[in-house]
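I have a structure I would like to understand better, so I am pasting it below and will then ask my questions one at a time.
A protein chain is absent from this complex, but the other protein chains hold their places.
Let's look at subunit A:
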Amino acid sequence: MIEAHALSKRYGERAAVTDLSFTVRPGVVTGFLGPNGAGKSTTMRMILGLDAPTSGSVTVNGKAYARHRAPLHEVGAMLEARAIHTGRTAYNHLLALAATTGIPQRRVDEVIEIVGLREAARKRVGGFSLGMGQRLGIASALLGDPATLVLDEPVNGLDPEGILWIRNLLKDLAAQGRTVLLSSHLMSEMSLTAEHLIVIGRGRLIADTSVAEFVRGAAGGSVRVRTEEADRLRTLLAGPDVSVASAERSVLEVSGLTSDRIGRIAADAGIALAELTPQLASLEEAFMELTRDAVEFQAPAREPALAKEGQAA
């Protein structure tokens, strides 16, 4: 459990985080979203006691992080820009961190195994690829078998296989009752990994909501359904808040229902679905809509370019 109370941070004249309050609960993956410069990394550094808040406070399991006697067992962290000395091997890096709280060498081998770095463990970190660095960061976070994980853009630089791996890893960790907070810029990624969302922009809280709710509220958020029995499904789905459009005969664009719900309705009626896809581009658009006023660095011809990218994703 991470609790932030009216957290603020100024760097000189610049307000990085302003009056931010939120709670990250155990048992679910919580996504921490915001455009570049929103204050995500700053907030995470404050959670870990690395940066001192200008005002307000943040606690982990009821105590300021620095007051925990066994910090690595309390919170596992992976910070922005690889907090790892490039001259050391991955194994020695983990061994040195582990030694601070007497974590045995066996556990170092274990986390290396978990993140799949066995082959590279004896190589110096300076030669690691971005993805290997991310895996080592995750290994560091898991060292103390902590009840809380704080990960700053863990997906950054991972290949599709790596992204899938980390998504499942984080879900498993949350399912074990841990508190998992991870930051990202990508709403589409978050909608697949996280259950809860904390969205910030320019250091202020914009939304604190479940992913399901966000998806439902997403402007034009729709689900694409393909089935041979499109007409029958269409009647079954009909409801007051539901709208169904159809571009092709076997394809429905459903708004107002989650993909979970649609799948359930179809299954109950014995309708086979060939495709059931939440329209992620619209999620990304909803996110941009939400943070539009809070975007720090705005490109002039932003919208067309990004919309295209969203579709391709």
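By our rule, contacts are C-beta pairs under 8 Å (C-beta built on N, C-alpha and C of every residue); 3 or more make two chains touch, one makes a residue touch a chain; residues count from 1.
One rule holds in what follows: contacts and distances are computed from a predicted model.
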One chain of this complex is not shown here; going by its UniProt record, which of these names is it: "Fumarate reductase iron-sulfur subunit", "ABC transporter permease", "Cytochrome c553" or "Glycerol-3-phosphate dehydrogenase"?
"ABC transporter permease"
Looking at A:Leu48, A:Ala212, A:Leu236 or A:Ile265, which residue reaches the missing chain?
A:Leu48
Touch as defined at the start, partner being the missing chain; which of A:Ser21, A:Ser57 or A:Thr86 qualifies?
A:Thr86
From A:Ala38, A:Ala120, A:Ala147 or A:Leu257, residue that would touch the chain that is not displayed
A:Ala147
Selected from A:Phe22, A:Tyr65, A:Phe128 or A:Phe214 as touching the chain missing from the view
A:Tyr65
Please identify, in ascending order, the residues of subunit A that touch the omitted chain?
1, 26-27, 45, 48-52, 61, 65-66, 68-75, 77, 79, 81-89, 92, 95-103, 107, 110, 113-114, 116, 140, 142, 144-148, 165, 168-169, 172-173, 176-179
